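What follows is one structure encoded as structure tokens, with my remarks underneath.
For this depiction, one protein chain was excluded, whereas all remaining protein chains were kept in their positions.
The block that comes next holds subunit A.
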């Protein structure tokens, strides 16, 4: 990665190091209340400028032997010091939780919802999931926050650490906390829109004709060797061709079946299965899912769909 600068190249290592430290400090929990142990606080860039201003005023006051300028300098210094406490208080006592697991399709956005509860009001919070996802600005904690993150691969993931930042009230200090919430989010395979053009369950029968239902596609790693069209191999030895069978769609219309495959072929099959599940659910059908290891009996409804999609994500 030559186009990345040093900072962004080092950042993952830095974050790994920090995370190891954080894991020791706070292990994931359902509900986290921000206490002293979890809150970090340092001056912001504006805070450093403010401190510089205080130094300048002290110099000015000393050089002119002017007590009033010194008074202003000390006043600003005490404001600066007090704002440590105020900034800290704006974050402490906030209870954060993620009540439900978020879900979404791969390469699309997943939106975990974070809700808050606290005895007092907290203002001007910034939330983002580490490392560096989009920031969400929250004016106060009466409503919940919807975050977003993008994941390329299907699966079941642990919610990454949530970073909550606050500079309220004067922007001189930044208090922040990395929170690990014990919650998952699901990333389902991307529905394959190509199969949506031929919804298999709706086709009652296969019309006559040779090779209908079978298409030739290029071989993906992990596909069964039995399907390779050996006759074609000498023509193009680097690019083997397989015959794709659509028979299972025809023979078992209410079942979505994924063959025991691996690698890209499996991913492709899962994407197709995902699309089929969505189409079946939309069509109000009873359907089931047969995976090499798991079989989900035929049923219907949003919960059933979710169950099937989760099985696909885990396959």
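We take it that contacts are C-beta pairs under 8 Å (C-beta built on N, C-alpha and C of every residue); 3 or more make two chains touch, one makes a residue touch a chain; residues count from 1.
The rule is simple: contacts and distances are computed from a predicted model.
Taken from the listed names "Na+/H+ antiporter subunit A", "ABC transporter ATP-binding protein", "Transglutaminase-like domain-containing protein" or "Tryptophan synthase alpha chain", the protein name that UniProt assigns to the chain not shown is "Transglutaminase-like domain-containing protein". Check A:131, A:171 or A:240 against the missing chain and you find that the one touching it is A:171.
Looking at subunit A, the residues touching the absent chain are 46, 49-50, 53, 56-57, 59-79, 81-82, 85-86, 123-124, 139-140, 167-171.
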